[in-house]
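Heads up, one of the protein chains got dropped from this complex, but the rest are sitting where they should.
This part shows chain A:
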Amino acid sequence: MDLSEPEEPTCVLKMLSEFNRNVEVPNFPFVFERFGNVSQESSNNKPESDLSSVKKRRVEPHDSTLDSDMSISENIPASPWESNKLRRELIEAKTEIKNLEYRYHELLNIKKSSDILYEKDREAFKYAEEKQTRKIRDLEKHLKQMRARATKLEEELSDMKATAPGAIAELEGEQHALQVQKTILNGRVAQLEEDLRMERTNYKLLEEEWKARLSSLESEKELCDTTVEKLRAELKEKTVQLQKQEMYKTKLMVSDSLQAAKEKITSLTSHLESASAKEAKTKNLLEAHASTIRRLKKQNNLVTWERNDLRQMLDSVQKEVTLIGNATFSESAAPPGSDRAKLEVLEKVIEGYRQRMEHIEADQGLVCVIPEQNSHSALTDETSSPTGAYVAQQKVQELQMEADNNRETVKQMAGMQSKLLHYGEVLKENETLNKQVTNLRYSRRMKHLREKLLREKELKEKVDHLTYQMEWRALKGDFDIRETKVLRLKLGPHETESTSTTSTLDQLKIENDKLKEKIKILKDQIQSGADASKLQDVTVLAESNVNAVASKQVEVCDGTGGIGEASWVQGAGGADDAGPEMKVWETDESIERMIVNWREGER
């Protein structure tokens, strides 16, 4: 192709340059009328190679015709062949343009990626270099410090060397003292070990004794149990026997008492009979006595009358005598013969009186039988007396009373005896029961003590286990939440580091977002085929987009952050399709209204 070719309006290169410069293409009315259809047809019907060959062939003759100005070409109506030719050429040119653009973009991308790679490598190298320089600096510092330390150590070594002999001597002295102490302690340890052994043996002995005691106590307990059982059986048997014996005894006593009572009754009946006979006799005697009494009374009356008479006589005689005596003493001169005669008369009267008395006394008809006190039998005396029957009756009654009393006393005695026997048995039983109770108490106490020991052992084990668990938990860092507060100082190195890392992380995230946005915008622009001039605004666009997204996020966070301030209710569409516009913001008032409505509904 010649150099003059680009100047031609139909030249592909010229067209391309014009197209890039956005210069208006010369008006080809015939071309633009069916541009779309033609292009489609051409692209569909013919392959690219053929078209290029045709173009080459047909452009050459056409060049001569297009040598003149555009105005000439505009004036000259195009032939259909030419127009077709131009159309084909245009299509070819367009396809070529597209190919070239694609290649250009590819190259641009490759350049960019190579640039990025180059930048990354450069940064990496820079970082490595910095790291190495830092490392070198650190190592140098370290080396300096090490050197300083070495010098210090050397100094210390020299000092030590200077002070070493004295220190060694001191240490030797200390060693010697320690050795002495060690020997003393060894002796003590040996003593303690011996003590420990002794204590262990004592403990073992005590343990054995305790075990032996325990076994003996157990055997005793078993024996006690067996004896208790035996005693119980014996007690039962004995109680049965005793009951039988009691029954027999009571029977015997009752029969004896019955016999005695019968005998007594028979004797008493015989007595009663004899007494009744005696009573009859005494009645008869009483009647006889009454008659004799009456006679004696009569005789007594007679005697008393005679006695009185005689007394009167005697008194008169005595009076006479006294009168005679007085007269004689006064008349001392009277003759003794007359007085003597008188006295003799009087003595004769007295004598006669005496005789009469003796006579009356000797009279059998007037004899009265007086009851004698010292009779040979009480019964005859009683019966002989007028109150004998009554006395006998009384005696019989007394005897009956005595018999009754005797029966009662016998009964009481039998009751007392049985009671005494019962009391003795009860005492025996009480003793046995006491023994049983003591045994039982002993066994119960033993049981209780054993249970207590077991419980204590269990509790000890539990306490040990719990203390172990507590210690273990404390070691693991466990603590009582109710009694402890965990506090920490704000703005420590840990926190400052974490805040710095979070800030750097946030910065990196923002940068990442910006870069992502940049890539996205670039992709979009490339896809849409934008100008190169617009590519420069990518960073500004990306930043604005990122800021817009961040502000949106902040708004959403502010809205949802305060639970007490406000809450939002999603629309009917659900969470996914409900945007921020769909959220219905509700203030505290609306919540209160809801609560009031709910309460009313409940009422």
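We take it that contacts are C-beta pairs under 8 Å (C-beta built on N, C-alpha and C of every residue); 3 or more make two chains touch, one makes a residue touch a chain; residues count from 1.
Everything that follows uses one rule, which is that contacts and distances are computed from a predicted model.
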{"item": "Name of the absent chain as recorded in UniProt (options \"NEDD8-activating enzyme E1 catalytic subunit\", \"NADH dehydrogenase [ubiquinone] 1 alpha subcomplex subunit 13\", \"Mitotic spindle assembly checkpoint protein MAD2A\" or \"Queuine tRNA-ribosyltransferase accessory subunit 2\")", "value": "\"Mitotic spindle assembly checkpoint protein MAD2A\""}
{"item": "Chain A, residues in touch with the chain not shown (by the definition above)", "value": "138, 141-142, 145, 474-477, 479, 482-498, 501"}
